[in-house]
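And then chain A:
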Amino acid sequence: MPRTSGKPTPSPALEVDGLSARYGEAQALREVTLHVAQGELVTLVGRNGAGKTTLLRCVMGLHRESSGSIRLNGREISGLAAHERARAGLGYVPDDRGIFATLAVEENLTLPPIVANTRWPLARIYETFPVLRERRAHAGTKLSGGEQQMLSIARALRTGAGVLLLDEPTEGLAPVLVQRVAAMLQEAKREGTTVLLVEQNLRFATTVADRHYLLAQGQIVEALANQEVIARESELLRHLGV
Partner candidate 1 sequence: MKRTIAGSLVGLLLAAACGGGPGGGPPAKLTDGKLVIAVINDQSGVYADLSGKNAVEAVNMAVEDFKAKYGENALGGKVEVLTADHQNKADVAQQKAQEFYERSNADVILDVPTSSAALAIADVAKAQQKLYLNVSAATTVLTGKSCNKYTFHYAYDTYMLAQGTGITVTQQGGKSWYIIYPNYAFGQDMESSFRQAVIAAGGTVIQSDGSPFPNTTGDFSSLLLKAGSLKPQVLGAMQAGGDLVNVVKQYNEFKLKDQNIKLAVGLLFDTDITALGQDALAGTVYTTPWLWNMDDQSKAFADKFLKRTGIRPTFAHAGNYSAAWQYMDAVRRAGSDDADAVVKQLEGYKFSDFFIRNGFVRPEDHWVQHDALIAQVKPKSEAKETFDYSKVVSTIAAEKASRPLSEAGCSMPK
Partner candidate 2 sequence: MEYVALQLFNGLVNGAFYALLSLGLAVIFGVLRVVNFAHGALYMLGAFAAYLLLQDFGVGFWVALIVAPIGIGIAGMVLERLLIRRLYGLDPLYNFLLTFGLTLMIQDGVRLRYGLQGQPYPAPAELAGSVSAGLVAYPTYRLFVIAFSIVVCVAVWYVIERTRLGMIVRAATERPELTRALGINVDRWVTPVFGFGVALAALGGVLAAPMRNVSPLMGSELIIFAFAVVVIGGMGSIAGAVVAGFLVGVLASLAAIFNPALENVIAFALMAVVLLVRPAGLFGSLEARS
């Protein structure tokens, strides 16, 4: 198991140990082990089909055919149902943003229960994203793609969850919006939120992340420090097939 950044930091917020998953006959994840320290922002990079989304779904408790250990702030959560994991402090931003068409913008924001002291009450979200306030009574899916992404991240932040799982939040966004997402994540990190981010966009990943894991064919093949990714950018881009 390659581990360039040495021992895990003293207090890991999220630890995944020997996680395997399958879809029927197909093995999707093989013995994946990784950790994210408190307040750390770690990305998971890899080709399409490498198993990144499956990994997040496993952590969130949405994929049943899996085995291995998952600990949140030292507490084993692999036996918990998805909603219990959310209440234990996991925030989830799915790859399709997960905005409900039958819920208004404000309902989308307030649907998940608050699980801890939040630094992102509704007032602050509206202050930061006035468009969400303006359109709070509209159906969630009436927002533009970028607005929906902000809504999805804001929704996760509002719950006060300590660990956020984000699945490609920059996908399909204009550069100016990518910057906004970056700013948002950096702010959350400053406030002590831990983030595990699935990302294809290396430029974005290196802007916001502390470390990276490279996932290929369901396995962690490398753990990389931010500097290494910057240094090996073209080689990694080739690997990712971007």
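FYI, a contact is a pair of C-beta atoms (placed from the backbone, for glycine too) under 8 Å apart; a residue touches a chain by one contact, two chains touch by 3 or more; residues count from 1.
Candidate selection criterion: all candidates are chains of the complex that A comes from, given by their letters.
Here the structure is a predicted model, which is why all the values come from computation and not from measurement.
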Chain touching chain A (counting every copy) in this complex, out of 1 or 2: 2
Partner candidate 2, residues of chain A touching it in the complex: 60-62, 81-87, 92, 94, 98, 100-103, 107, 110-113, 115, 139, 141-142, 155, 159
